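A single protein chain has been omitted from the complex, and every remaining protein chain is retained in its original position.
And then subunit A:
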Amino acid sequence: MRPKVCILRTDGTNCDEETSYAFRKAGGNPEFVHVNQLRSGALRLRSYKILAIPGGFSYGDDVASGKILAVELISFLHDELQEFVDAGKLVIGICNGFQVLVQSGLLPLNTIGIRYATLETNDSGKFECRWIKLITEKGSPCIFTRGYDNEIMLPVAHGEGSFFVDTKWPEIGENKNCVALRYSEGGQPADFYPANPNGSLYSIAGVCDPFGRIFGLMPHPERFVEFSQFDNWRRESIDKPHGLQMFENAVNFAVEL
């Protein structure tokens, strides 16, 4: 059985099709669901095993990136979301979806409506689209990043991706294993531009909740599930497109749910 994946859409979502493709290729059964359909009750989150909030510019990123969709989710779907994550199902937010998860409080600590982190304007002050290197955090409970041993490459494309937390982060974040992915160079966390493309604190590129089931990241794994999507496939041989494993991990986990 292919697990059903809810690809959440709203005004300004624009990475929905490639995210859907990645899940389908990984063995999932993705469906596009407009937030209006959840608000009206025409569709229910509980009929899905994975919730994916794709990249894009939800509501134009007006006021702050991901803010307006986060407000909408908190205002109208609070209980349904809580039920979904309490059931141990998976949530992934990519780029703008990550911003939504952080704005809503789902990341890093699964506290809907209460926030411990934010994603700030890039230090460069600019939207930037480029390939960057990443390492996964050893010992992270994150379901999505399982089995990644080596440094990987993915594209980033965002203007507000600088992960920021207040000074309490080491105790609340690192201790709860919330870091899942870091920007890197030569296998080590990178704290310089452009290897760390946005100035994220502690080179953090992706975080998960303490159980590893809610995952958000700025890079776009869905843009590297075919070898030809890599900008240097003509000069570097690729065994398996680096983003694909994240979707396979999710699907394999969800099959068991």
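Methods note: contacts are C-beta pairs under 8 Å (C-beta built on N, C-alpha and C of every residue); 3 or more make two chains touch, one makes a residue touch a chain; residues count from 1.
To be clear about the criterion, contacts and distances are computed from a predicted model.
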(message) There's a gap in the complex where one chain should be. From "5-methyltetrahydrofolate--homocysteine methyltransferase", "TonB-linked outer membrane protein, SusC/RagA family", "Phosphoribosylformylglycinamidine synthase subunit PurL" or "Lipoyl-binding domain-containing protein", what does UniProt name that chain?
(response) "Phosphoribosylformylglycinamidine synthase subunit PurL"
(request) May I ask which residue of A:Glu31, A:Glu80, A:Asp123 or A:Glu185 touches the chain that does not appear here? (result) A:Asp123
(message) Given that one chain is not shown, which residue among A:Ser47, A:Ser75, A:Asn175 or A:Gln188 touches it?
(response) A:Ser75
(request) Would you write out the residues of subunit A that touch the absent chain, in ascending order? (result) 11-12, 14-15, 17-18, 21, 25, 34, 36-37, 55-57, 59-64, 67-68, 71-72, 75-76, 115-118, 120-123, 125-131, 155, 157, 164-166, 220, 222-226, 228-229, 231-232, 234-235
